[in-house]
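Structure below; questions to follow.
The full complex has more chains than appear here; those shown keep their coordinates.
Lettered A and B in written order, each chain numbered from 1.
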Amino acid sequence: MSYFEFMGKQIYYETYGQGKPIVLLNGIMMSTLSWKPFIEVFSKENQLILLDFLDQGRSDKMDTAYTQDIQIEVLKALLDELKLNKANLVGISYGGEVALEFAVKYEKYVDRMVLFNTTAKTSPWLKDIGVAWNRSVNDPLDYYCTTIPVIYSPKFYNDKSEWMDNRKTLLTEKVFNQKPFMEAMIRLTESADNHDVTEKLPNIKIPTLIVSCENDYITPMPEQRKLHELISTSELVVLPGTGHASMYEKPLLFSSLVLGFVNCQSVEFIV
Amino acid sequence: MSYFEFMGKQIYYETYGQGKPIVLLNGIMMSTLSWKPFIEVFSKENQLILLDFLDQGRSDKMDTAYTQDIQIEVLKALLDELKLNKANLVGISYGGEVALEFAVKYEKYVDRMVLFNTTAKTSPWLKDIGVAWNRSVNDPLDYYCTTIPVIYSPKFYNDKSEWMDNRKTLLTEKVFNQKPFMEAMIRLTESADNHDVTEKLPNIKIPTLIVSCENDYITPMPEQRKLHELISTSELVVLPGTGHASMYEKPLLFSSLVLGFVNCQSVEFIV
């Protein structure tokens, strides 16, 4: 539970355990709090590092528009703060995009990467979906129904009705009716509008695990196939029956994939 | 260009050509006008029948809530009006759902069916997506960004930017700002809320072609796999790289699949 200062803003982070460091990078609507159920499992053999990006959780809010570039620098500042020369980056969605951009700019600081539900570029299609999100911010139920069903697989959303109902109550009554949160969501969403590392991916030589989810309708499977084609040091895994919020739908798989890939030695394979 | 009366409402329909009759059943936002590019090809060897459901196109608007049951009766009244004892039903999305419900109730009137982008049931997931649509009706751009990107495959939406830009201008400036149209959209969307023929599908013995689109994020592929499992007389085809608006994304394939399946004799296959 610590803060550091970045360009006059307070940045919130948490660290747990010891071992190869793993930084979990939040999706857009998430915060360090979202990872609570994962803290124990991730910090058992590793140093786990959680981070609220600017405009997320307990980090300071911004007051003007910005791009994801600033979040890259937040992440770099965090590594500096922790005196880490090398870390494993695990990102989901927005967090995966920041991981990719960070890898392009600061490759030598990255040991391995695990990218869930990540895209190389915010396409016009995805950008317009973001417009729909941002034009719904004044009506909590509209915002919920615009953003939430589509980030779960239909199967999970339909089967886990109690969990979803709790989320609906929590989000519409305690979160999406908070003006500062919604204004931050607008800025965060727009900060990804120009995300595009397509051209630079062939330069990345970091061992990377790309996890693609069959029922991800925000960053659909063709996006991760593209990542896999462009990053020569990547491996690709597909999770059937899983949506965009993969960490909530498949927590054990999420954890196993991350810990397995981060902690596994390279296999010396003499062909 | 004709009308008939149904329960005091005017129902609009068009017929073209001669041969085995094909009724094209509209998706929710469509009307007889949407099929203009297809009229020539579909009426060459067949009688083509287009229909505006209640609250669509040139048919009368409703003033109260209703369910899809009423559209089934509209369709039945149309067949009666045309004195057809048997017709081929081709439906997409909302139209596919009406086709399924019609087949359950009036099986003997159906020769063959072709169902594009169709689901057996409006799940809680799909219902909440409908809520997002209906809560965005007062802002044409919000409605556009909430409903349109998601019904195209990202590939089509990103590649066909001129076509999409034209659609955006047309829809936001001439359609989604028309209050009667938007009120009809609310009613049409809600009329599908209780759609559920799951239990009755095993009774259907109509030769049926089910077309599933790989990038359909409104009625995703698992829905059509379920239809195929439950309708013993069905065939399943998948269109890679195609979204929910399959007829616009793949007009030649759409037409070929319909005409091929409707007009093809049964193959006497002695095993």
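The rule is simple: a residue touches a chain if its C-beta (ideal position, glycine included) is under 8 Å from a C-beta of that chain, and two chains touch if they have at least 3 such contacts.
Quantities reported herein were computed from a predicted structural model and do not represent experimental measurements.
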Going from the 2 copies shown, figure out how many the entire complex holds in this file. 4
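Note that only the chains that are shown with their structure count from here on.
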Footprint of chain B on chain A - complex, ascending: 123-126, 128-129, 131-132, 135-136, 139, 141-142, 144-146, 148-150, 152, 154-155, 157-158, 161, 164, 215, 217, 220, 222-223, 241
